[in-house]
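Apart from one protein chain that is not included, each protein chain of the complex appears where it belongs.
For clarity, chains are labelled A, B, C, D and E in written order, and residue numbers in each chain start from 1.
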Amino acid sequence: CLCSSGQPLVRAMSSAVSSPTYTTLAISHPAESVTHVELHRPEKRNAMSKAFWREMVDCFTELSRDPDCRVVLVSGAGRIFTAGIDLMDMASDVLQPQGDDTARVSWNLRQIISKYQETFSVIEKCPKPVVVAVHGACIGGGVDLITACDIRLCTQDAWFQVKEVDIGLAADVGTLQRLPKVIGSRSLVNDLALTARKMYADEAKSCGLVSRVFADKEAMMANALEMAGEIAARSPVAVQGTKINLLYARDHSVAEGLDYMATWNMSMLQTQDVMKSAQAAMEKKSPKTIVFSKL
Amino acid sequence: CLCSSGQPLVRAMSSAVSSPTYTTLAISHPAESVTHVELHRPEKRNAMSKAFWREMVDCFTELSRDPDCRVVLVSGAGRIFTAGIDLMDMASDVLQPQGDDTARVSWNLRQIISKYQETFSVIEKCPKPVVVAVHGACIGGGVDLITACDIRLCTQDAWFQVKEVDIGLAADVGTLQRLPKVIGSRSLVNDLALTARKMYADEAKSCGLVSRVFADKEAMMANALEMAGEIAARSPVAVQGTKINLLYARDHSVAEGLDYMATWNMSMLQTQDVMKSAQAAMEKKSPKTIVFSKL
Amino acid sequence: CLCSSGQPLVRAMSSAVSSPTYTTLAISHPAESVTHVELHRPEKRNAMSKAFWREMVDCFTELSRDPDCRVVLVSGAGRIFTAGIDLMDMASDVLQPQGDDTARVSWNLRQIISKYQETFSVIEKCPKPVVVAVHGACIGGGVDLITACDIRLCTQDAWFQVKEVDIGLAADVGTLQRLPKVIGSRSLVNDLALTARKMYADEAKSCGLVSRVFADKEAMMANALEMAGEIAARSPVAVQGTKINLLYARDHSVAEGLDYMATWNMSMLQTQDVMKSAQAAMEKKSPKTIVFSKL
Amino acid sequence: CLCSSGQPLVRAMSSAVSSPTYTTLAISHPAESVTHVELHRPEKRNAMSKAFWREMVDCFTELSRDPDCRVVLVSGAGRIFTAGIDLMDMASDVLQPQGDDTARVSWNLRQIISKYQETFSVIEKCPKPVVVAVHGACIGGGVDLITACDIRLCTQDAWFQVKEVDIGLAADVGTLQRLPKVIGSRSLVNDLALTARKMYADEAKSCGLVSRVFADKEAMMANALEMAGEIAARSPVAVQGTKINLLYARDHSVAEGLDYMATWNMSMLQTQDVMKSAQAAMEKKSPKTIVFSKL
Amino acid sequence: CLCSSGQPLVRAMSSAVSSPTYTTLAISHPAESVTHVELHRPEKRNAMSKAFWREMVDCFTELSRDPDCRVVLVSGAGRIFTAGIDLMDMASDVLQPQGDDTARVSWNLRQIISKYQETFSVIEKCPKPVVVAVHGACIGGGVDLITACDIRLCTQDAWFQVKEVDIGLAADVGTLQRLPKVIGSRSLVNDLALTARKMYADEAKSCGLVSRVFADKEAMMANALEMAGEIAARSPVAVQGTKINLLYARDHSVAEGLDYMATWNMSMLQTQDVMKSAQAAMEKKSPKTIVFSKL
Partner (left out) sequence: CLCSSGQPLVRAMSSAVSSPTYTTLAISHPAESVTHVELHRPEKRNAMSKAFWREMVDCFTELSRDPDCRVVLVSGAGRIFTAGIDLMDMASDVLQPQGDDTARVSWNLRQIISKYQETFSVIEKCPKPVVVAVHGACIGGGVDLITACDIRLCTQDAWFQVKEVDIGLAADVGTLQRLPKVIGSRSLVNDLALTARKMYADEAKSCGLVSRVFADKEAMMANALEMAGEIAARSPVAVQGTKINLLYARDHSVAEGLDYMATWNMSMLQTQDVMKSAQAAMEKKSPKTIVFSKL
């Protein structure tokens, strides 16, 4: 059983105290090789402050290198997933950029935007799969964040909003680039990005933004953890190679993707994991029984 | 209220007399900053004649430059959206191309095809969002047209047909290039393009070709106008930057899209619209109350 | 009637004896210009053996050149579509690759992977549309195969499984490259590829992997044959040009796709098929009544 | 003989009165199928004024369509080729751009830059080869212009200067994009663009910017005219197909260039010009004796 | 000494009788791991006949797989390198293509062009470096051939001619795609391709088409053989990986080339050749003393 002695799972998972190094994220290890990254400023509806942007980069850079982490699960503490950018905290950067003339202000703004873009690109660059579980609202920067994750889940009460046009700007940290590659309906992408309307769980499921919807956060987190466990139980050589090649394929022609794949697997197929996995499969054993070397 | 005293909205919107400069299009301004472009040869089922191809280019070139236009709404007059290409009118171009030998005939045909492709590419190049509302049939060239628009709506009685293989040719003014980037199911794209079968509103909705379906044209036009109004009420810097970057992202890798976005926004974030919009948002005012400078 | 005197269609279609040249495929011609390629090792659940990989290349290379073939229909004999790779038969290649040092083993593995990739790439390179009809299980290499086909159909009892991570490797003969371009939900692609879970017919339909689902194999094959007949009845210049340009568009920007299309059609529009088709259309005759020259 | 009765060739070629439609260009037809476009504001050292930018587009658009033009020869009237941009005339556009806020000024500037870029891109889009002959100075915008031409010639006294950094801007109408694809030494490209130093004829020849150097303008023009005549005497199907495919190849991989080439020539090889040319070749006749149909 | 007892080297190298399987090529092994492919129809000035196109593909496909071949040296027998395409032999294919209508003729022509393009693309796909040594004339198809080779050498009396416009067509088997990526002066490329003029050895050297020029064929062949020996003496893992990655880099951005390189070398660096080579280097021994495993 995933929940410890009657205590609801969600509370258990959230109970990890915010890591000493992070003030906006709480890191825990709910299962073997699974790292849980929780957006953790519930009193601010997990709004994305300056500290958050910095800590996300540090956190995922570290997870990329940590051989004990094979899957990352992202969720939000408190009542909603995230209210998006914390305008108050970030106003000085974005609304009052510095510079002696327009060109220099622009130059500085470009540095700032690139830095914020990097915040979510680190999620992609992390070779470990990232599962994100959304409950309640996921607004503005939140959509930028989840489109950079690999698998999206949500609760029945979740809603999503590409909010940026409402505050006079084109979304610039990933939504416009990734959302159209994440769902199949371009008409819907444009509708969402141009009208800033809310999209609820059912539409999110039917358009493919999320692959599963759950009754409530409790059910979602239990399921997300199980899914993370399934992934963590498989060969990290296979799993991380799969993520890397799926992302490569997104940005290249099929022919180029195949060429890269062959060049990748010419060494990766020489892993002992194939033999271990094949043997377990023939003996009808669960992958969870196999001990893979660290990667 | 959108409808003038009892008169149904659709009739009201259609009542704009065909503009003196256009014989196949009727242009009107149903709301502030919204331009309505109506395919207007109802007696010919809005079939696309030589004049139509020319006028579309003129019309959208003009709208691109018109600061009083922030959103375009496209629909068809009469019983259906469009019967597609007007074969009778265009036969001389396509069926009896000129040239002293095969190479020269080919050369001339290539000029003609490119010119017709441009007809719908101008819709994409127009930085203002284009919402298209389809009722009844949308055949052949009609599908080329709507896939170049940004948001697609239809009535419950609408149907779509990629007709070209039925007349012995591969669709060459946009459908084969854009349809697969507009809906998510490649199997369906191939099915439609290779069998020339009809697709009805429900399938069009579930595959994502259209993002909303309405009971009848009246309801659709009211809704389309409301949606256009929502978009027109937002910062044109934000809205047009969003369209341009969404299109850029379609044709580039995520990394390239992000780089372009940062380079775009380094100046566009310096608009007063951000401050105006942020203030209105904090004061819980509708974007419609903000006065943005023209773009 | 498609079925010969009471004998069920499926059996009739399967009754073609395995061609003398192929041991894993059975080739038949159920209708004019339609070639049926059946995976035909039912006693091995159509597992993909060394012979299969070789024969697929030979078969599709031949079909590409055969003017009497205008459409290909692929299905599986026996109880399921395919169990995927025949690990026993192929173990020596993949699990015990040769070479004097790691670099040389890698070099040889790359050759092998590239060769296997080519097995399914020939399906794409064949200019004739390929319709695949899946019943029962479609596992591992089966998914690589069907994503390289143009139109996918399945029975209500069908299921699909991207199996590779279960045996310790990243899928390397096409699934990771093509699946994301074949369905619209990236979250689902990642879910399937990283957890190796089964996906059933309903989800396959709603995500767009297949475009139609049928009650049973009998119904599916009848329908698939009818669809193949529809395609075969149309101008081969139009049909094959459509396939070629749809594939080109997948791997290029819209602008590049349009340019290629114009260059393609500058000669292809000069076919007599346009006149023949246009005339039949005006006379309300079925395309099946037209006699097109061979291509 | 190229020169009419003692009168020097250069004067003869320049004697064409400036066309009624153009104030900055003089158009003449020094030989059959050869059009001479002369930058013709000698009193202003052919500086590029607002009128110039507009007229270049008109001129090359017209030449693209004119079947009597098979080659274009560009040169400058007076003492130098061109002094580059006419800052006085263009200051209002570039130095005092309009707009209500920074974003709107930027938007307008982007329109202006794109328009000026188009001025030289029309040279590339014109399918007829463009030979440019430079004498004296070729400064700033002049380098943008000549890098968009196909063949570059110069006199011994010619010099070239990428001037833009000297006036505080990055060259934005083509030099930075085309110069590195036009000459082979990247170190030299950077040297020229970053220091704004002058490059003289010898270095221009050895680095490949120009393919031939002549003693003086008289010699250069005679030779340029002869070269233009050679090109004009060959099949326009061959010549223009060559230009189009060379440009395509520049911007694509070799594999993509080959594919496009095959698709191009599948119709163009069907020209009668091949038979006419082959026959003349076998009979050892000059191409100039062949009469090709217009293109 | 490279020449056997007084007999001139060239004659010795040419003395290999034409291989039983080839009628237009003579294959010999002048040194260990070096294969010499000689165009060998001297009585026809090595004109490229139908048999030649077929045999080149067979020959290089075989060399690609032959572990005893580490470098290929290509030259021409008789008085010149090659006169280019054998128009008489190929006229039926190119000048009288078959097909029931223009579209079908075009379709067939495209197949033919693609097949001929493949003739020289096999040279690129062969992972072993190909050194080509040109004497006398290298005309038309000869330029297509040599631009697909890796290193080009020539004699002082050599000349090169992009001949195709002279017979009414755009060069379609590689010159237009590869020549601009092989030399640095675009003006010169255009000059050569549009005027069909001859380029002699000195200009070929100064523009970089060839990297070395020799007094006569004897000297060139001796030197070419020495160069081939140098390459053949080095690690085949290093040499072939270098060729493959240089070609990859040509068609990709620097960032993509680096990524591919890292993915390539992650296995290739694990070769024993590094240790063997490093040791020889430290002991100041020639690479020729090292015995590398076959690849």
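Following the convention adopted for this analysis, contacts are C-beta pairs under 8 Å (C-beta built on N, C-alpha and C of every residue); 3 or more make two chains touch, one makes a residue touch a chain.
Computed from a prediction, not measured in an experiment: that's the story for all the values here.
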item	value
Selected from D:25, D:63, D:188 or D:295 as touching the chain missing from the view	D:188
Which of D:107, D:159 or D:214 contacts the chain that the document leaves out	D:107
Chain not shown: contacting residue from E:46, E:175, E:195 or E:277	E:277
Interface residues of chain D (partner: the chain not displayed)	87, 94-95, 97, 102, 105-107, 109-110, 113-114, 117, 121, 124, 164-172, 174, 176-178, 180-181, 183-191, 193-197, 206-208, 250-252
On chain A, residues whose C-beta touches the chain left out of the figure	100-104, 106-107, 237, 267-273, 293-295
Residues of chain E (touch criterion as defined above) contacting the omitted chain	129, 150-152, 181-185, 206-212, 227, 230-231, 234-235, 237-239, 241-243, 245-246, 249-250, 253-255, 257-258, 261-271, 273-278, 281, 287
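Everything below uses one rule, namely that only the chains that are shown with their structure count from here on.
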item	value
Copies chain A and chain B touch via same or different residues, half shared test	different
When chain C is superposed on chain E by its C-alpha atoms, the rotation angle in degrees, nearest 5	180
For chain D paired with chain E, centre-to-centre distance based on mean C-alpha positions, whole Å	34
Between chain B and chain E, centroid-to-centroid distance (C-alpha), Å	51
Touching two or more other chains - residue numbers and ranges from chain C	102, 106-107, 181, 183-185, 206-208, 237, 250, 263-264, 266-271, 273
